[in-house]
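Apart from one protein chain that is not included, each protein chain of the complex appears where it belongs.
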Amino acid sequence: MKRITLVMNCPDQKGIIAAVTNFIHDTNGNIVYIDQYVDRVNSIFFMRVECELKEDNQSVEDFKLNFKKSVGNKYNLKTDIYLNNALPRMALFVSKYDHCLYDILGRHQSGELKIEIPFILSNHRDLKGIAERFNIPFYYVSVTKETKKAAEQEQIALLQKHKIDFIVLARYMQIISPELIQHYPNKIINIHHSFLPAFPGAKPYHSAYERGVKIIGATSHYVTEELDAGPIIEQNTTHVSHLNSIDDFIAKGRDLERIVLSKALQLHIARKVMVYQNKTVVFS
Amino acid sequence: MKRITLVMNCPDQKGIIAAVTNFIHDTNGNIVYIDQYVDRVNSIFFMRVECELKEDNQSVEDFKLNFKKSVGNKYNLKTDIYLNNALPRMALFVSKYDHCLYDILGRHQSGELKIEIPFILSNHRDLKGIAERFNIPFYYVSVTKETKKAAEQEQIALLQKHKIDFIVLARYMQIISPELIQHYPNKIINIHHSFLPAFPGAKPYHSAYERGVKIIGATSHYVTEELDAGPIIEQNTTHVSHLNSIDDFIAKGRDLERIVLSKALQLHIARKVMVYQNKTVVFS
Amino acid sequence: MKRITLVMNCPDQKGIIAAVTNFIHDTNGNIVYIDQYVDRVNSIFFMRVECELKEDNQSVEDFKLNFKKSVGNKYNLKTDIYLNNALPRMALFVSKYDHCLYDILGRHQSGELKIEIPFILSNHRDLKGIAERFNIPFYYVSVTKETKKAAEQEQIALLQKHKIDFIVLARYMQIISPELIQHYPNKIINIHHSFLPAFPGAKPYHSAYERGVKIIGATSHYVTEELDAGPIIEQNTTHVSHLNSIDDFIAKGRDLERIVLSKALQLHIARKVMVYQNKTVVFS
Partner (left out) sequence: MKRITLVMNCPDQKGIIAAVTNFIHDTNGNIVYIDQYVDRVNSIFFMRVECELKEDNQSVEDFKLNFKKSVGNKYNLKTDIYLNNALPRMALFVSKYDHCLYDILGRHQSGELKIEIPFILSNHRDLKGIAERFNIPFYYVSVTKETKKAAEQEQIALLQKHKIDFIVLARYMQIISPELIQHYPNKIINIHHSFLPAFPGAKPYHSAYERGVKIIGATSHYVTEELDAGPIIEQNTTHVSHLNSIDDFIAKGRDLERIVLSKALQLHIARKVMVYQNKTVVFS
């Protein structure tokens, strides 16, 4: 028995759910979870299905082909099909802050995040020791004005060599180039330290302090070419007051960032996030 | 075109989803929303389906009968089928507190709660004026030790006469008798002013103050024979501190109670709450 | 015995607290509550003191004069002194939305808001019935491009005639003119339906939906000449998902707006909000 997850969307039409469930039933599959949503404004249908297949009678590749032939083409479905026990491979990009890195490695070690982490990459050497402690290869790729282009090529080579599925920017303090984004569309997850769209760009805690807000937040989103404007996966907020200094904002923010980023990771890994029109559908 | 909602559960088995979706498809229905959950510990399958039926070719009664014959019996499904534009009829029981009453009537008036309110019933006369202001019949049914039995019969008669579907206890300060509960199993919604199971019974804010908690809460649940122990529909909490007096707890609690009760109502009215083993499945 | 509240600020200096507490002690006053804060970045000292004075031996006017002479001048204190049992007089400006209006009137009636409401003013006639139901004078002052200047003068005349202390814009959909703001600096409280500074201006729920945020919020702030940019008093947020339509955003927002605005009102009425440099110090 193997378990697979189908994630699909198409223009909304009658009969899609029956067609998909029938196909699975007819190939001796058993649906164990189904989640579905229709965006009525744009008439788009979304569905995520987990099902069990009998090991012996078909390969996943056959299933994919047959599904495409029988259902996919008819309904113009865009479908991704994943084998549940194949762990996605995640690259971790960091700079100098260690709180998100520690949090992710801790959750990984405890089995909370079902992924492989082939490497950690940084534009600084500060966090090398942490990578070593957790026995994960660490690549130092310096990024300056002059080396930017070469650095990017080095990053892409590393990502391809290690067959990386998606990238997490765990407080990586460099702007990602359009070329790298094109290699990983909706597959680069960033954590921004404000409740976007408020306070985009650098130093959001300073801006929040300056403005005198009573709540601060954190936002995890997919990286797109427009800075801090990609599809939002998860957000959370916490209260602050005049008693809190900028340092307090930053400390409270660290707790938010950890929780928001790890939640976004869990959703992405479980294939529960679907992107369209710069927004996300997030199944629960 | 008419829209119906099917709410069902049964022992978990293979092929149920395909069977249900096929039946709907084969009767020219169109599924517009599907929500499903399997309790793996107890092997129970739950599903809620909204679908559109063509007006002309069948009555809802026919649909129900055929569904039962074709699918229901085979899978041992317990199914409730509702016509979406038939407004459920809700009786409001109150005593002296008016904040939940005002809130519900306001949301009803603004169209947020899609129900009919045939009457308000109280064991006190205090809130009669509010009922009149909103043009809703008000029944005063006094409840004392001596009149308890007769009062209950009067209540049941009123509920039946007005064809009430479910009851909301909007801070009604009397214990509901087993007989009345048996008439409305999982159809009497109460708001309790604590984060149950902490502080059941009377005066929870006083108990919370006494214990020195840093959060207070409110809980909406279905009424069962065991006091404050029925299936929980919705809960929420808010922070308190040593600065807050019991009166402050009560004032903060009023805001919680309003929001928790109205949320529970919305879920119940949308047929999104399913009860089993004294717990609820709440579809989103 | 009468109780007064002193609210003061000055450049931070040594010995202020001792000087103030001594003065009160020496005039036979008894401090019942003291709250204090120093903005170390800007070296500004803030203090709020509640104290009891013996009824017979002095008038509040004498106290003010003596305080100014003995302490105020020496430390360059800006001080406001209020008699606690003198209810502040609040004008309510509304347009067509009634949820904040109902909420404020309900809290006023139940004694939660210790104010007088001499009148409700609107640029529409829609909510007149509610004003009548609560026996509060209602003034209809139409605002169009042509009548804007005259309308403003009429508003100011009404505010002065009724000796209004502060104004609440309970979803009043007109921009307040600089002249009116100058009459009531830091005394016009607005509720904005987003977590400012995100989504200023009109239709924030539509913008939030468009951007695909996962939290929405509400902000209560003092009105300044720059739109939606005044000092923030209180904010709160709630989660939304792709399942929520714009109408759901608006409905969830109504609950937030009520709670955020009423909280801001309570803080303002208790003289717990101090403004400086477009930010607020909010004592708890």
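To keep things simple, chains are lettered A, B and C as they appear, and every chain counts its residues starting from 1.
In this text, a contact is a pair of C-beta atoms (placed from the backbone, for glycine too) under 8 Å apart; a residue touches a chain by one contact, two chains touch by 3 or more.
These numbers were taken from a predicted model, which means no experiment stands behind them.
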| item | value |
| --- | --- |
| Full-complex contact with the absent chain, from C:14, C:145 or C:163 | C:14 |
| Residues from chain A at the interface with the omitted partner, ascending | 98-99, 102, 106, 110, 112, 133, 241, 243, 251, 255, 259, 284 |
| Residue numbers in chain B that touch the chain omitted from display | 37, 39, 195-199, 211-215, 217, 231-237, 241-243, 278-282, 284 |
| Touch residues of chain C, complete complex, unshown partner | 14-15, 17-18, 21-22, 24-25, 30-36, 38, 284 |
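Note that only the chains that are shown with their structure count from here on.
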| item | value |
| --- | --- |
| Centre-of-Cα separation between chain C and chain B, whole angstrom | 38 |
| Length of the line joining the C-alpha centres of chain A and chain C, rounded to whole Å | 42 |
| Shared-contact residues (touching 2 or more other chains) in chain A | 284 |
